[in-house]
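Handing you this structure, nothing more for now.
Only one protein chain is missing; all other protein chains are in place.
Up next, subunit A:
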């Protein structure tokens, strides 16, 4: 059979060495009462037939639509060399680098990844990644709770609503008090957050650009948080981090990000990359793998997993987190992506995306009845208010082959007429013009 190399002669010789007469004898320890009541599965297929089956399934997904859908997950161009390099079996068929001498490739790459994302977010240090941006935010909240031994979590309603639901699930049995501070016309309400801050507050949690695409400066909130001993957590968008004021410059203690926009395909929700960075003071509260530089017995530079006394395989129930894996291959992709674009390439990507968003905002708000939701600077995404339900407009335009954006009413009561529109550097002016023309037709 495929992937099992034993010929009948091999199997016979092996059974003889083991001292049993049949394979079935190897399973004699499983009591009869525990044997399967059923194992009703289809027969196997050839590689060619399996691929054909999966190709048919792939064809029943519509990826031909022109799309302005972002909402935290972005379609940026990925240089071809990313696939070529991360497709090397030496990387993708390796395991967690427990034997550092045989894993210097993975280890140095993680060290470089830690450096790249720390620099991008203006923070001191990073871990080797966690599952995704949402669970990274959950881990950041838990870090703050452990560090401060407090239980109140102040989170802005402008943080990605899916991430807020995740935080709710993960902290449900820990008796925390999650306080969601409502948005003000799509902006983070810093005044209300500051007013809610007190000596019971473990952390303040904001996002920049926020879920509505708005760019703001959290510096004042973060210094107020510091004054009462609370931890400041910021969820960032790494592509735009190349041009925006960094979480570090704002005074964040922990900065997290969804790393998907750095070279990972959208792939229907995963695997993605949870970027996690913090100040030096908090590094021992950080979950997950961390790689450090050291020397070998001959004084040569090398890399190892370090600060492992935080982790579950050493500390068991006293660990900082239960996490065991990191998204090493995704982190490698993002590192290769960042290296191929480089400082200038990433900045261009951010600027082009933002320029396209401004062009789109101008075109859409020129339509009668369409206006921006709130006033203030935006990144590459913005919310508009339509004269009727965004769901209906969205449905009509999908029927014509275009996804105009994300209807915000699903997560924000009262915003049933609001649509979140995203542009990247791949968005063409022509597509924006079509969006504007068709939207005008529908309204």
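Just so we're on the same page, contacts are C-beta pairs under 8 Å (C-beta built on N, C-alpha and C of every residue); 3 or more make two chains touch, one makes a residue touch a chain; residues count from 1.
Assume contacts and distances are computed from a predicted model.
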Report the protein name recorded by UniProt for the chain absent from the figure; options are "Biotin carboxyl carrier protein", "Carbohydrate ABC transporter membrane protein 1 (CUT1 family)", "glycine dehydrogenase (aminomethyl-transferring)" or "Aminotransferase".
"glycine dehydrogenase (aminomethyl-transferring)"
Touch assignment to the omitted chain, from A:351, A:372 or A:434, lands on A:351
